[in-house]
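Just one protein chain is left out here, and the rest sit where they should.
This part shows chain A:
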Amino acid sequence: MSAEPILSVRDLTKVFGEGEAQAKVLKGIDLTMAPGEMAALLGPSGSGKSTLLTILGTLMRASGGRHEMLGVDLMQASDAERTAFRSRHLGFVFQFHHLLPDLTALENVMMPAAAAAGRESRAMRERAAELLDAVGLADRRDYRPGALSGGQRQRVAVARALINQPVLVLADEPTGNLDRQAADQVMQLIRSINQTLATSFLISTHDEHIAGQCPRRIELLDGRIVRS
């Protein structure tokens, strides 16, 4: 890891609730990621994987510690700045695809770019078409999510995560709902994107088979990183 890290987290903590009901979920996370890195995030249920991804994705604020990305101090940034940062530099894939049911596959892929710009453009449309091509769904452009299979929807979701050319894609159990074959297809896709576009991926999973396809392995146990 000689290159400047894209992500740097020091002593990150997250506490839910107050007083009696207080729950310390993250207990001091130290983590850096280099450009183009692809890491699996493993850990038993309740260890804090989703919480960590949500904080790294600027969807939730940490309770303490340092959180920097691309030189931006995300602990100090305002909500609007975090929203703009998220839109520009981060991509998300969730366990459930969460595609917008009223939009076609192509329009869903364009959505993060169009939402940021306030309009759809020809350039976006072309980039979205290329991405759908890359995930093998060129012939499903005008289908709505309701007419796609679970694996196809998740591939559309991966394409959507890439539309704004993010530096880092955070994927929370992206294959959790898929069978082995569909899961492998999605992982293959992620690997090839990681290699061709040098996009970094942080992928949480319970599946050793999935984790085995990632060069780096981060293990979480009870709110602490035990192996990285």
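Please note the rule applied: a residue touches a chain if its C-beta (ideal position, glycine included) is under 8 Å from a C-beta of that chain, and two chains touch if they have at least 3 such contacts; residues count from 1.
In the analysis below, contacts and distances are computed from a predicted model.
Visitor: Assign the chain not included in the display its UniProt protein name, restricting the answer to "Octaheme c-type cytochrome, tetrathionate reductase family", "NADH-quinone oxidoreductase", "Sarcosine oxidase subunit delta family protein" or "ABC transporter permease".
Guide: Missing chain, UniProt protein name: "ABC transporter permease".
Visitor: Among A:68, A:120 or A:184, choose the residue that contacts the chain missing from this document, as touch is defined above.
Guide: Counting the whole complex, the residue in contact with the absent chain is A:120.
Visitor: Who touches the missing chain here, A:11, A:73, A:102 or A:142?
Guide: In the complete complex, the chain left out is touched by residue A:102.
Visitor: In the full complex, which residues of chain A touch the absent chain?
Guide: Residue positions of chain A that touch the missing chain: 54, 57, 59-60, 80, 83-84, 86-88, 92, 94, 96, 98, 100-103, 111-112, 114-120, 160, 164.
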